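Missing here: one protein chain of the complex. Every other protein chain is in place.
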Amino acid sequence: MSNGAFEPRLIGFLCNWCSYTGADLAGTARMVYAPSMRIIRVMCSGRVDPQFVLKAFSEGADGVLISGCHPGDCHYQEGNYKALRRHRLLTKMLEQFGIEKERFRLEWVSAAEGVKFQHICNEFTEQIRKLGPLNWNGGKHEQSEA
Amino acid sequence: MSKAKPKVAFYWCSSCGGCEESIVDLAEDILKVVEAVDIVFWPVALDFKKKDVEAMEDGSIAVSFINGAVRLSEQEEMVKMLRKKSGLIVAHGTCSHLGGIPGLGNFWNKETIFNRSYHTTPSTDNPDRTVPLEKVVVEGKELTLPSFYDTVYTLDQVIDVDYYLPGCAPPRDLILNAVQAILEGKLPPKGAVLSPNKSLCDDCDRNESKPEKLVITEIKRPWEVEIDPEKCFLAQGIICMGPATRTGCGERCIEGNMPCRGCFGPTDQVFDQGAKFLSALASILDTNDEKEIEKIVNTIIDPAGTFYRFSLPHSILRRRRMEAIK
Partner (left out) sequence: MSNGKKINLTINNKKIKVDEGTTILQAAEQLDIKIPTLCYHPLLEPYASCRICMVEVKGDTCDLFPACNTKVREGMVVETDSERALKARKLNIEMIMARAPAAEKVQEIAKELGVKKTRFEITDPEEKCILCGICVRTCEEIVGANAISFSERGKERKVYTPFGEPSEACIGCAACAFFCPTEAITCEDLHGRKVIHSELMLGPSTAIRVPIRQAVPMVPFIDEEACIHFKTGECKICERVCEKEAVNHEMEDQEVEIEVGSVILASGFKPFDPKRIPAYGYGRFDNVITALEFEKLVNASSPTDGKILLANGEEPKAVGIVHCVGSRDKKYNEYCSRVCCMYSLKFAHLLKEKTEADIYDFYIDMRCFGKGYEEFYHRLLEEGTRFIRGRVSEVTDMALTEKEEGKLIIRVEDTLIGAIRRIPVDMVILAVGLEPGLDQNEIAKIFNISCGQDTFFLERHPKLAPVSTFSDGIFLAGTCQSPKDIPDTVAQAGAAASEALALADKGTFELEPITAEIDEELCAGCQICVSLCPFTAITYNKEKGVSEINDALCKGCGTCVSACPCGASQQKHFRDAQIFAEIEGILVE
(Lines give C-alpha, C1' and ligand atoms only; values in the text may rest on other atoms or scores of the structure.)
Protein backbone atom coordinates (compact mmCIF):
# COMPACT_ATOMS: atom_id res chain seq x y z
CA MET A 1 0.00 0.00 0.00
CA SER A 2 2.99 2.18 -0.53
CA ASN A 3 1.36 4.50 -3.04
CA GLY A 4 -2.05 4.35 -1.41
CA ALA A 5 -3.56 1.91 -3.88
CA PHE A 6 -4.87 -1.28 -2.32
CA GLU A 7 -2.56 -4.18 -2.98
CA PRO A 8 -4.16 -7.37 -1.67
CA ARG A 9 -2.19 -9.67 0.58
CA LEU A 10 -2.94 -13.28 -0.14
CA ILE A 11 -1.75 -16.38 1.67
CA GLY A 12 -1.53 -19.63 -0.22
CA PHE A 13 -1.17 -22.98 1.52
CA LEU A 14 0.21 -25.23 -1.20
CA CYS A 15 0.69 -28.95 -1.02
CA ASN A 16 4.22 -30.14 -1.54
CA TRP A 17 3.56 -32.61 -4.32
CA CYS A 18 1.21 -30.95 -6.76
CA SER A 19 0.48 -27.30 -6.16
CA TYR A 20 3.83 -26.22 -4.76
CA THR A 21 5.52 -27.95 -7.68
CA GLY A 22 2.98 -26.32 -9.98
CA ALA A 23 3.82 -22.93 -8.52
CA ASP A 24 7.49 -23.77 -8.91
CA LEU A 25 6.86 -24.59 -12.53
CA ALA A 26 5.16 -21.24 -13.00
CA GLY A 27 8.29 -19.68 -11.56
CA THR A 28 10.86 -21.64 -13.53
CA ALA A 29 8.83 -21.07 -16.67
CA ARG A 30 9.03 -17.36 -15.88
CA MET A 31 5.32 -16.84 -15.93
CA VAL A 32 4.39 -13.46 -14.59
CA TYR A 33 1.67 -13.34 -11.99
CA ALA A 34 0.42 -10.98 -9.32
CA PRO A 35 2.99 -10.54 -6.53
CA SER A 36 0.25 -10.58 -3.91
CA MET A 37 0.45 -14.33 -3.30
CA ARG A 38 2.57 -15.38 -0.32
CA ILE A 39 3.12 -19.09 -0.27
CA ILE A 40 3.38 -21.45 2.67
CA ARG A 41 4.34 -24.99 1.80
CA VAL A 42 2.63 -27.85 3.58
CA MET A 43 3.06 -31.53 2.81
CA CYS A 44 -0.59 -32.00 1.91
CA SER A 45 -3.66 -29.81 1.61
CA GLY A 46 -5.02 -32.09 4.35
CA ARG A 47 -2.48 -30.56 6.72
CA VAL A 48 -4.12 -27.16 6.50
CA ASP A 49 -5.68 -26.64 9.87
CA PRO A 50 -8.62 -24.21 9.88
CA GLN A 51 -6.70 -22.43 12.65
CA PHE A 52 -4.10 -21.47 10.02
CA VAL A 53 -6.74 -19.87 7.85
CA LEU A 54 -8.16 -17.88 10.75
CA LYS A 55 -4.68 -16.93 11.81
CA ALA A 56 -3.89 -15.68 8.33
CA PHE A 57 -6.99 -13.51 8.24
CA SER A 58 -6.35 -12.20 11.73
CA GLU A 59 -2.76 -11.36 10.81
CA GLY A 60 -3.82 -9.25 7.89
CA ALA A 61 -4.39 -11.51 4.91
CA ASP A 62 -7.10 -10.32 2.56
CA GLY A 63 -7.59 -13.73 1.02
CA VAL A 64 -6.53 -17.29 1.71
CA LEU A 65 -5.95 -20.01 -0.85
CA ILE A 66 -5.62 -23.72 -0.19
CA SER A 67 -4.35 -25.62 -3.16
CA GLY A 68 -3.89 -29.35 -3.45
CA CYS A 69 -3.68 -32.21 -5.89
CA HIS A 70 -6.66 -32.93 -8.07
CA PRO A 71 -9.25 -35.29 -6.54
CA GLY A 72 -7.98 -38.84 -6.92
CA ASP A 73 -4.40 -37.67 -7.44
CA CYS A 74 -3.49 -36.88 -3.85
CA HIS A 75 0.00 -38.07 -3.03
CA TYR A 76 -1.44 -39.25 0.27
CA GLN A 77 -4.54 -40.64 -1.36
CA GLU A 78 -7.26 -38.61 0.32
CA GLY A 79 -5.80 -35.61 2.09
CA ASN A 80 -7.32 -33.30 -0.46
CA TYR A 81 -10.77 -34.69 0.24
CA LYS A 82 -10.32 -33.82 3.91
CA ALA A 83 -9.31 -30.33 2.78
CA LEU A 84 -12.44 -30.16 0.67
CA ARG A 85 -14.68 -31.15 3.57
CA ARG A 86 -13.08 -28.59 5.87
CA HIS A 87 -13.14 -25.89 3.24
CA ARG A 88 -16.87 -26.20 2.75
CA LEU A 89 -17.66 -26.04 6.44
CA LEU A 90 -15.14 -23.33 7.16
CA THR A 91 -16.44 -21.19 4.29
CA LYS A 92 -19.89 -21.36 5.79
CA MET A 93 -18.54 -20.41 9.19
CA LEU A 94 -16.39 -17.57 7.85
CA GLU A 95 -19.49 -16.01 6.35
CA GLN A 96 -20.92 -15.86 9.85
CA PHE A 97 -17.83 -13.87 10.79
CA GLY A 98 -18.51 -11.52 7.90
CA ILE A 99 -15.68 -12.88 5.77
CA GLU A 100 -16.95 -13.27 2.23
CA LYS A 101 -16.63 -16.73 0.72
CA GLU A 102 -14.69 -15.19 -2.17
CA ARG A 103 -11.84 -14.54 0.23
CA PHE A 104 -11.29 -18.21 0.98
CA ARG A 105 -10.53 -20.46 -1.97
CA LEU A 106 -9.81 -24.11 -2.51
CA GLU A 107 -8.21 -25.03 -5.83
CA TRP A 108 -6.71 -28.12 -7.39
CA VAL A 109 -3.43 -27.45 -9.14
CA SER A 110 -1.31 -30.31 -10.40
CA ALA A 111 2.45 -30.27 -10.72
CA ALA A 112 2.03 -29.67 -14.42
CA GLU A 113 -0.37 -26.78 -14.11
CA GLY A 114 1.90 -23.79 -13.81
CA VAL A 115 -0.38 -21.87 -16.10
CA LYS A 116 -3.36 -22.68 -13.97
CA PHE A 117 -1.54 -21.46 -10.89
CA GLN A 118 -0.64 -18.24 -12.62
CA HIS A 119 -4.22 -17.80 -13.68
CA ILE A 120 -5.56 -18.49 -10.18
CA CYS A 121 -3.20 -15.97 -8.59
CA ASN A 122 -4.12 -13.25 -11.04
CA GLU A 123 -7.80 -13.89 -10.85
CA PHE A 124 -7.80 -14.18 -7.04
CA THR A 125 -5.88 -10.93 -6.73
CA GLU A 126 -8.34 -9.10 -8.95
CA GLN A 127 -11.26 -10.55 -7.06
CA ILE A 128 -9.86 -9.41 -3.71
CA ARG A 129 -8.99 -6.02 -5.14
CA LYS A 130 -12.66 -5.60 -5.97
CA LEU A 131 -13.76 -6.76 -2.53
CA GLY A 132 -11.34 -4.39 -0.86
CA PRO A 133 -9.14 -4.89 2.19
CA LEU A 134 -10.31 -7.07 5.05
CA ASN A 135 -8.60 -4.98 7.74
CA TRP A 136 -9.18 -7.50 10.43
CA ASN A 137 -8.75 -6.25 13.95
CA GLY A 138 -11.07 -8.44 15.99
CA GLY A 139 -12.49 -5.48 17.92
CA LYS A 140 -9.12 -4.61 19.38
CA HIS A 141 -9.68 -0.91 18.57
CA GLU A 142 -11.87 -0.30 21.59
CA GLN A 143 -9.39 -1.44 24.15
CA SER A 144 -7.01 1.42 23.63
CA GLU A 145 -9.72 4.01 23.81
CA ALA A 146 -11.24 2.47 26.93
CA MET B 1 -9.92 -11.74 62.04
CA SER B 2 -6.35 -12.67 62.28
CA LYS B 3 -3.85 -10.51 60.46
CA ALA B 4 -2.17 -13.55 58.99
CA LYS B 5 -5.23 -14.42 56.93
CA PRO B 6 -4.82 -13.77 53.23
CA LYS B 7 -7.23 -11.25 51.72
CA VAL B 8 -9.55 -12.43 48.97
CA ALA B 9 -11.86 -10.53 46.60
CA PHE B 10 -14.66 -11.70 44.35
CA TYR B 11 -15.95 -9.67 41.47
CA TRP B 12 -18.68 -10.12 38.92
CA CYS B 13 -18.49 -8.76 35.35
CA SER B 14 -20.55 -9.84 32.33
CA SER B 15 -21.98 -13.15 33.39
CA CYS B 16 -25.16 -14.76 34.56
CA GLY B 17 -24.16 -14.93 38.20
CA GLY B 18 -23.79 -18.66 38.13
CA CYS B 19 -20.14 -18.38 39.10
CA GLU B 20 -21.06 -16.43 42.22
CA GLU B 21 -23.52 -19.21 42.84
CA SER B 22 -20.71 -21.72 42.48
CA ILE B 23 -19.01 -20.10 45.48
CA VAL B 24 -22.19 -20.38 47.47
CA ASP B 25 -22.54 -23.94 46.24
CA LEU B 26 -19.44 -24.86 48.18
CA ALA B 27 -22.03 -25.23 50.97
CA GLU B 28 -20.42 -25.98 54.32
CA ASP B 29 -17.02 -26.01 52.65
CA ILE B 30 -17.34 -22.26 52.27
CA LEU B 31 -16.94 -22.05 56.02
CA LYS B 32 -13.50 -23.56 55.70
CA VAL B 33 -12.71 -20.98 53.07
CA VAL B 34 -14.00 -18.16 55.21
CA GLU B 35 -12.02 -19.46 58.13
CA ALA B 36 -8.84 -19.52 56.11
CA VAL B 37 -9.20 -16.22 54.29
CA ASP B 38 -10.37 -12.72 54.79
CA ILE B 39 -12.95 -11.66 52.20
CA VAL B 40 -12.33 -8.00 51.58
CA PHE B 41 -14.51 -7.38 48.54
CA TRP B 42 -17.60 -9.29 47.36
CA PRO B 43 -20.27 -6.95 46.02
CA VAL B 44 -22.85 -9.67 45.49
CA ALA B 45 -22.79 -10.78 49.11
CA LEU B 46 -21.34 -8.01 51.22
CA ASP B 47 -21.59 -4.22 51.13
CA PHE B 48 -18.37 -2.84 49.77
CA LYS B 49 -17.91 0.24 47.67
CA LYS B 50 -15.51 1.09 44.91
CA LYS B 51 -13.81 3.57 47.16
CA ASP B 52 -13.07 0.80 49.67
CA VAL B 53 -11.05 -0.97 47.03
CA GLU B 54 -9.43 2.26 45.92
CA ALA B 55 -8.30 2.76 49.46
CA MET B 56 -6.50 -0.56 49.62
CA GLU B 57 -2.83 -0.74 49.15
CA ASP B 58 -1.51 -2.05 45.85
CA GLY B 59 -0.97 -5.80 46.05
CA SER B 60 -2.73 -6.06 49.37
CA ILE B 61 -5.33 -8.52 48.14
CA ALA B 62 -3.81 -11.96 47.92
CA VAL B 63 -6.14 -13.18 45.20
CA SER B 64 -9.11 -11.83 43.27
CA PHE B 65 -11.59 -14.19 41.71
CA ILE B 66 -13.18 -12.39 38.80
CA ASN B 67 -16.04 -13.93 36.92
CA GLY B 68 -17.69 -12.70 33.75
CA ALA B 69 -16.48 -11.21 30.53
CA VAL B 70 -15.64 -7.54 30.07
CA ARG B 71 -18.04 -5.54 27.96
CA LEU B 72 -18.60 -2.27 29.91
CA SER B 73 -16.17 0.52 30.66
CA GLU B 74 -17.01 0.12 34.34
CA GLN B 75 -15.98 -3.53 34.27
CA GLU B 76 -12.75 -2.59 32.62
CA GLU B 77 -12.08 0.04 35.23
CA MET B 78 -12.86 -2.31 38.10
CA VAL B 79 -10.77 -5.22 36.87
CA LYS B 80 -7.85 -2.93 36.17
CA MET B 81 -8.15 -1.63 39.68
CA LEU B 82 -8.33 -5.12 41.12
CA ARG B 83 -5.31 -6.07 39.12
CA LYS B 84 -3.35 -3.34 40.81
CA LYS B 85 -4.55 -4.25 44.26
CA SER B 86 -4.14 -8.04 43.90
CA GLY B 87 -1.22 -10.42 43.99
CA LEU B 88 -3.06 -12.99 41.90
CA ILE B 89 -5.96 -12.73 39.50
CA VAL B 90 -8.02 -15.84 38.86
CA ALA B 91 -10.39 -15.76 35.91
CA HIS B 92 -13.29 -17.53 37.49
CA GLY B 93 -15.54 -19.40 35.08
CA THR B 94 -15.95 -19.59 31.34
CA CYS B 95 -17.02 -15.96 30.74
CA SER B 96 -13.87 -14.44 32.12
CA HIS B 97 -11.77 -17.30 30.75
CA LEU B 98 -13.14 -17.45 27.19
CA GLY B 99 -15.92 -14.92 26.91
CA GLY B 100 -18.67 -17.41 27.53
CA ILE B 101 -22.26 -17.03 26.47
CA PRO B 102 -22.12 -13.20 26.65
CA GLY B 103 -19.28 -13.50 24.20
CA LEU B 104 -21.75 -14.58 21.50
CA GLY B 105 -22.61 -10.88 21.44
CA ASN B 106 -19.52 -10.53 19.30
CA PHE B 107 -21.57 -11.65 16.33
CA TRP B 108 -23.27 -8.22 16.72
CA ASN B 109 -22.33 -4.75 17.92
CA LYS B 110 -23.70 -2.22 20.36
CA GLU B 111 -26.14 -0.78 17.87
CA THR B 112 -27.70 -4.03 16.79
CA ILE B 113 -27.83 -5.35 20.34
CA PHE B 114 -29.52 -2.18 21.61
CA ASN B 115 -31.90 -2.24 18.69
CA ARG B 116 -32.85 -5.81 19.48
CA SER B 117 -33.06 -5.36 23.24
CA TYR B 118 -34.86 -2.04 23.35
CA HIS B 119 -36.94 -2.16 20.19
CA THR B 120 -37.50 -5.39 18.33
CA THR B 121 -37.91 -8.24 20.82
CA PRO B 122 -41.56 -9.33 20.79
CA SER B 123 -41.92 -8.55 24.48
CA THR B 124 -40.64 -4.97 24.20
CA ASP B 125 -43.08 -2.09 24.50
CA ASN B 126 -41.01 1.04 23.99
CA PRO B 127 -43.06 3.53 21.94
CA ASP B 128 -40.76 6.43 22.87
CA ARG B 129 -37.76 4.43 21.63
CA THR B 130 -35.88 5.11 24.85
CA VAL B 131 -32.39 3.72 25.00
CA PRO B 132 -29.80 3.93 27.77
CA LEU B 133 -27.49 6.87 27.35
CA GLU B 134 -24.07 7.24 28.85
CA LYS B 135 -24.87 10.74 30.02
CA VAL B 136 -28.22 12.16 30.89
CA VAL B 137 -29.13 15.36 32.71
CA VAL B 138 -31.91 14.95 35.23
CA GLU B 139 -33.03 18.04 37.13
CA GLY B 140 -29.79 19.75 36.31
CA LYS B 141 -27.66 16.93 37.49
CA GLU B 142 -25.63 14.77 35.16
CA LEU B 143 -26.07 11.04 35.54
CA THR B 144 -23.68 8.67 33.86
CA LEU B 145 -23.79 5.05 32.83
CA PRO B 146 -20.77 3.03 31.86
CA SER B 147 -20.22 2.79 28.14
CA PHE B 148 -21.21 -0.37 26.34
CA TYR B 149 -18.55 -1.74 24.01
CA ASP B 150 -19.19 -3.22 20.62
CA THR B 151 -17.03 -6.16 21.61
CA VAL B 152 -17.00 -8.52 24.56
CA TYR B 153 -13.53 -9.24 25.93
CA THR B 154 -12.11 -12.07 27.93
CA LEU B 155 -10.55 -11.02 31.17
CA ASP B 156 -7.03 -11.63 29.91
CA GLN B 157 -7.65 -9.35 26.96
CA VAL B 158 -8.04 -6.50 29.44
CA ILE B 159 -5.71 -7.36 32.29
CA ASP B 160 -2.99 -9.82 33.04
CA VAL B 161 -4.47 -13.03 34.42
CA ASP B 162 -2.57 -15.50 36.57
CA TYR B 163 -4.86 -18.51 36.59
CA TYR B 164 -8.01 -19.72 34.97
CA LEU B 165 -10.78 -21.67 36.61
CA PRO B 166 -12.75 -23.03 33.68
CA GLY B 167 -16.37 -24.07 33.48
CA CYS B 168 -19.85 -22.72 33.27
CA ALA B 169 -19.84 -22.70 36.19
CA PRO B 170 -16.63 -24.19 37.58
CA PRO B 171 -17.33 -27.36 39.51
CA ARG B 172 -16.89 -27.32 43.23
CA ASP B 173 -13.88 -29.64 43.24
CA LEU B 174 -11.91 -27.40 40.93
CA ILE B 175 -12.68 -24.34 43.06
CA LEU B 176 -11.68 -26.06 46.28
CA ASN B 177 -8.50 -27.42 44.72
CA ALA B 178 -7.64 -23.96 43.45
CA VAL B 179 -8.25 -22.32 46.80
CA GLN B 180 -6.21 -25.00 48.52
CA ALA B 181 -3.35 -24.62 46.08
CA ILE B 182 -3.32 -20.86 46.60
CA LEU B 183 -3.41 -21.21 50.38
CA GLU B 184 -0.63 -23.75 50.34
CA GLY B 185 1.33 -21.88 47.74
CA LYS B 186 1.51 -24.97 45.57
CA LEU B 187 0.72 -23.19 42.36
CA PRO B 188 1.35 -24.31 38.82
CA PRO B 189 3.17 -22.02 36.38
CA LYS B 190 1.49 -18.70 35.74
CA GLY B 191 -1.18 -18.75 33.07
CA ALA B 192 -2.29 -22.30 33.80
CA VAL B 193 -5.84 -23.45 33.44
CA LEU B 194 -6.63 -25.20 36.70
CA SER B 195 -8.01 -28.38 35.15
CA PRO B 196 -6.36 -31.40 33.48
CA ASN B 197 -4.86 -30.71 30.07
CA LYS B 198 -6.70 -33.44 28.18
CA SER B 199 -9.92 -33.44 26.29
CA LEU B 200 -13.18 -34.68 27.70
CA CYS B 201 -13.05 -38.01 25.82
CA ASP B 202 -10.35 -39.05 28.26
CA ASP B 203 -12.88 -39.19 31.07
CA CYS B 204 -15.99 -39.90 29.07
CA ASP B 205 -17.64 -43.25 29.81
CA ARG B 206 -18.92 -43.38 26.25
CA ASN B 207 -15.47 -43.26 24.65
CA GLU B 208 -15.21 -47.04 24.51
CA SER B 209 -18.46 -47.22 22.56
CA LYS B 210 -16.87 -45.61 19.53
CA PRO B 211 -16.90 -47.72 16.38
CA GLU B 212 -13.63 -48.86 14.83
CA LYS B 213 -13.86 -46.01 12.41
CA LEU B 214 -15.59 -42.92 13.65
CA VAL B 215 -17.32 -41.36 10.68
CA ILE B 216 -20.42 -39.21 10.24
CA THR B 217 -22.90 -39.53 7.42
CA GLU B 218 -25.60 -37.30 8.83
CA ILE B 219 -25.66 -34.58 11.45
CA LYS B 220 -28.55 -34.71 13.86
CA ARG B 221 -29.59 -32.18 16.44
CA PRO B 222 -30.26 -33.56 19.91
CA TRP B 223 -34.00 -32.99 19.74
CA GLU B 224 -34.30 -34.82 16.44
CA VAL B 225 -33.37 -38.22 17.80
CA GLU B 226 -33.79 -40.39 20.81
CA ILE B 227 -30.25 -40.33 22.12
CA ASP B 228 -28.68 -43.61 23.08
CA PRO B 229 -27.47 -42.96 26.66
CA GLU B 230 -24.52 -45.34 26.29
CA LYS B 231 -23.15 -44.48 22.88
CA CYS B 232 -20.70 -41.76 21.85
CA PHE B 233 -22.65 -38.73 20.62
CA LEU B 234 -20.50 -38.25 17.55
CA ALA B 235 -21.04 -41.88 16.62
CA GLN B 236 -24.76 -41.03 16.73
CA GLY B 237 -24.24 -38.07 14.44
CA ILE B 238 -24.80 -35.55 17.23
CA ILE B 239 -22.35 -32.71 17.55
CA CYS B 240 -20.43 -33.13 20.79
CA MET B 241 -17.59 -30.73 21.48
CA GLY B 242 -15.99 -33.19 23.90
CA PRO B 243 -12.97 -34.05 21.74
CA ALA B 244 -12.03 -30.36 21.53
CA THR B 245 -12.87 -29.45 25.10
CA ARG B 246 -10.77 -29.63 28.22
CA THR B 247 -11.85 -32.19 30.76
CA GLY B 248 -12.37 -31.71 34.48
CA CYS B 249 -16.04 -30.82 34.44
CA GLY B 250 -17.17 -34.15 35.80
CA GLU B 251 -19.13 -34.85 32.59
CA ARG B 252 -22.25 -33.29 33.97
CA CYS B 253 -23.84 -32.78 30.56
CA ILE B 254 -22.90 -36.24 29.29
CA GLU B 255 -24.47 -37.83 32.34
CA GLY B 256 -27.59 -35.85 31.60
CA ASN B 257 -27.55 -37.41 28.11
CA MET B 258 -26.63 -34.12 26.49
CA PRO B 259 -23.56 -33.62 24.35
CA CYS B 260 -20.66 -31.44 25.48
CA ARG B 261 -20.96 -27.85 24.28
CA GLY B 262 -17.45 -26.85 25.14
CA CYS B 263 -17.61 -24.60 28.22
CA PHE B 264 -14.20 -25.71 29.49
CA GLY B 265 -12.52 -24.36 26.41
CA PRO B 266 -9.63 -25.83 24.47
CA THR B 267 -6.61 -27.68 25.76
CA ASP B 268 -3.29 -25.81 26.10
CA GLN B 269 -2.00 -26.87 22.68
CA VAL B 270 -5.00 -25.49 20.82
CA PHE B 271 -5.25 -21.84 19.85
CA ASP B 272 -8.81 -21.89 18.65
CA GLN B 273 -11.32 -24.36 20.00
CA GLY B 274 -13.97 -23.78 17.35
CA ALA B 275 -11.62 -24.10 14.38
CA LYS B 276 -10.12 -27.26 15.79
CA PHE B 277 -13.47 -28.81 16.36
CA LEU B 278 -14.62 -27.73 12.93
CA SER B 279 -11.58 -29.42 11.46
CA ALA B 280 -12.20 -32.65 13.35
CA LEU B 281 -15.87 -32.73 12.50
CA ALA B 282 -15.43 -31.93 8.82
CA SER B 283 -12.68 -34.52 8.56
CA ILE B 284 -14.87 -37.38 9.65
CA LEU B 285 -17.75 -36.60 7.29
CA ASP B 286 -17.98 -39.84 5.40
CA THR B 287 -18.04 -38.68 1.80
CA ASN B 288 -15.70 -37.38 -0.85
CA ASP B 289 -18.48 -36.17 -3.06
CA GLU B 290 -18.66 -32.41 -3.24
CA LYS B 291 -22.45 -32.27 -3.40
CA GLU B 292 -22.79 -34.74 -0.57
CA ILE B 293 -20.33 -32.75 1.57
CA GLU B 294 -22.28 -29.57 0.97
CA LYS B 295 -25.50 -31.37 1.83
CA ILE B 296 -24.14 -32.43 5.21
CA VAL B 297 -22.57 -29.02 5.81
CA ASN B 298 -25.96 -27.44 5.23
CA THR B 299 -27.42 -29.49 8.05
CA ILE B 300 -25.04 -27.77 10.47
CA ILE B 301 -27.29 -24.80 10.99
CA ASP B 302 -25.07 -22.43 12.92
CA PRO B 303 -21.45 -23.62 12.83
CA ALA B 304 -19.94 -20.49 14.39
CA GLY B 305 -22.50 -20.37 17.19
CA THR B 306 -22.12 -24.09 17.81
CA PHE B 307 -18.36 -24.32 17.75
CA TYR B 308 -17.76 -21.02 19.59
CA ARG B 309 -20.69 -21.22 21.95
CA PHE B 310 -18.43 -20.37 24.89
CA SER B 311 -15.22 -19.18 23.32
CA LEU B 312 -15.91 -16.57 20.65
CA PRO B 313 -13.98 -13.66 22.24
CA HIS B 314 -11.12 -16.03 22.98
CA SER B 315 -10.96 -17.28 19.37
CA ILE B 316 -8.45 -16.16 16.78
CA LEU B 317 -10.97 -13.93 15.01
CA ARG B 318 -12.65 -12.81 18.27
CA ARG B 319 -15.73 -11.32 16.64
CA ARG B 320 -17.77 -10.76 13.52
CA ARG B 321 -16.39 -8.15 11.22
CA MET B 322 -17.89 -4.77 12.15
CA GLU B 323 -18.36 -3.78 8.51
CA ALA B 324 -20.45 -6.88 7.93
CA ILE B 325 -23.01 -6.07 10.62
CA LYS B 326 -26.19 -4.49 9.37
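First chain written, first letter: the chains are A and B, and each begins at residue 1.
Going forward, contacts are C-beta pairs under 8 Å (C-beta built on N, C-alpha and C of every residue); 3 or more make two chains touch, one makes a residue touch a chain.
Because the structure is predicted, anything quoted here is derived from the model rather than measured.
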item	value
For the chain not depicted, the shown chains it touches	A, B
Residue touching the undisplayed chain, where the options are B:V34, B:I113, B:I284 or B:M322	B:I284
Among B:K51, B:K135 or B:K213, the residue in touch with the chain that has been omitted	B:K213
Among A:Y20, A:Y33 or A:F52, residue touching the chain not depicted	A:F52
Touch list for chain B against the chain that is not drawn	197-202, 207-208, 210, 212-215, 242-244, 247, 266-271, 276-277, 279-280, 283-284
Touch residues of chain A, complete complex, unshown partner	9, 11, 38, 40, 42-44, 46-52, 55-56, 59-61, 72-73, 75-79, 82, 86
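By our rule, only the chains that are shown with their structure count from here on.
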item	value
Chain centre separation (chain A, chain B; CA means) in Å	32
Contacting residues of chain B [partner chain A, same complex]	73, 76, 106-107, 147, 149-151, 153, 157-158, 270-272, 274-276, 278-279, 281-283, 285, 287-288, 290, 293-294, 297, 300, 302-305, 307, 315-325
For the chain A and chain B complex, residues of the former touching the latter	49-51, 53-55, 57-58, 71, 78, 81-82, 84-86, 88-90, 92-93, 96-99, 134, 136, 138-140, 142-143, 146
